[in-house]
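Omission of a single protein chain aside, the complex is shown with its protein chains in their original locations.
Naming follows writing order (A and B), and every chain is counted from residue 1.
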Amino acid sequence: SSVRSGEMAKSAQLIDNEVFRAYATYAAIVLLKMMLMSLVTAYFRITRKAFANPEDTASFGKGDSAKKFLRTDADVERIRRAHLNDLENIVPFFGIGLLYALCGPDLSTALLHFRIFAGARILHTFAYLIPLPQPSRGLSWAVGYAVTISMAYKVLSKALYL
Amino acid sequence: SSVRSGEMAKSAQLIDNEVFRAYATYAAIVLLKMMLMSLVTAYFRITRKAFANPEDTASFGKGDSAKKFLRTDADVERIRRAHLNDLENIVPFFGIGLLYALCGPDLSTALLHFRIFAGARILHTFAYLIPLPQPSRGLSWAVGYAVTISMAYKVLSKALYL
Partner (left out) sequence: SSVRSGEMAKSAQLIDNEVFRAYATYAAIVLLKMMLMSLVTAYFRITRKAFANPEDTASFGKGDSAKKFLRTDADVERIRRAHLNDLENIVPFFGIGLLYALCGPDLSTALLHFRIFAGARILHTFAYLIPLPQPSRGLSWAVGYAVTISMAYKVLSKALYL
């Protein structure tokens, strides 16, 4: 029906915009990267036999034989820290980046922000998990942080309404 | 004024779209569910008398009598893990789901994604907090994860702009 296509057209507006398409692409990539950390954690919990919940160790038997797998493992904790760092940094990128993409920035400037952020967070993950010597992790974190601050500056200077 | 109503009309466009209304409904539901975890944590901290901050135990008296309530409790830690798992999974659903809703998917396909995700996360919470034997928690986590990946695939195939 024409009502339906009218609705479809409306919903398609944002995604037809090149800046918004670029935002959607890089936002999806970094959110997927963040989600990947769950799989890495699960993999290390299973291979290292290091679990947080008693019900997760039930398949290893009962009593003390299972209880010994309720423990922390240095590598599992490292991945969990990397995952939390993603939440602390990728969530602000997603939020501020969305507002930024709706502020009508130049396509080339927007792409520069999105690409540098995505690259920096992928580097940050490798630096955290391999691990690479510092300042690899610190620098890649700082670059992503600076990109988000730069987008926030644009948002506040364009939209400020207190 | 007519300028004002023009603005209102613009802002109302997205929310008049059925897919976006469905997204808004399920996104609000799962975010509220996530927020509920704060109340559950507070309830268990108070009833179990297990706090993380010295100022929270001041009403129990001073010195050692209050200090003994600065402790971890297995049930409080379990709820905190469930809350963190919500952050790790509901935040990507919110972000990727928003981009997905703006990609103009079929209403029925979108509803299927949103309903399965919300159901899976509610099941996940019960499986974590009761707790139910595995693989209840693992499966409900995996279903929600798969729904988000499916939406991300749609976003990247519709919007890809690297």
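For the reader, a short list of remarks on this structure follows.
Keep this in mind: a contact is a pair of C-beta atoms (placed from the backbone, for glycine too) under 8 Å apart; a residue touches a chain by one contact, two chains touch by 3 or more.
For clarity, every value in this text was computed on a predicted model and none was experimentally measured.
Considering the whole complex, the residue from B:A27, B:A120 or B:L156 that touches the absent chain is B:A27.
Among A:A24, A:A50, A:A101 or A:A118, only A:A101 touches the chain left out of the display. When the omitted chain is restored, the residue from A:T25, A:T57, A:T125 or A:T148 that touches it is A:T148. Taking the whole complex into account, chain A touches the unshown chain at residues 13-14, 16-20, 78, 81, 84, 87-89, 91-92, 95-96, 98-99, 101-104, 131-134, 137, 145, 148-149, 152, 155-156, 158-162. The missing chain lies against chain B, touching residues 7-8, 10-15, 18, 20-22, 24-25, 27-29, 31-32, 34-35, 37-38, 52-53, 55-56, 58-59, 83-84, 87, 91, 94, 98.
Note that in this section only the chains that are shown with their structure count from here on.
Chain centres here are Cα averages; for chain A and chain B they lie 16 Å apart.
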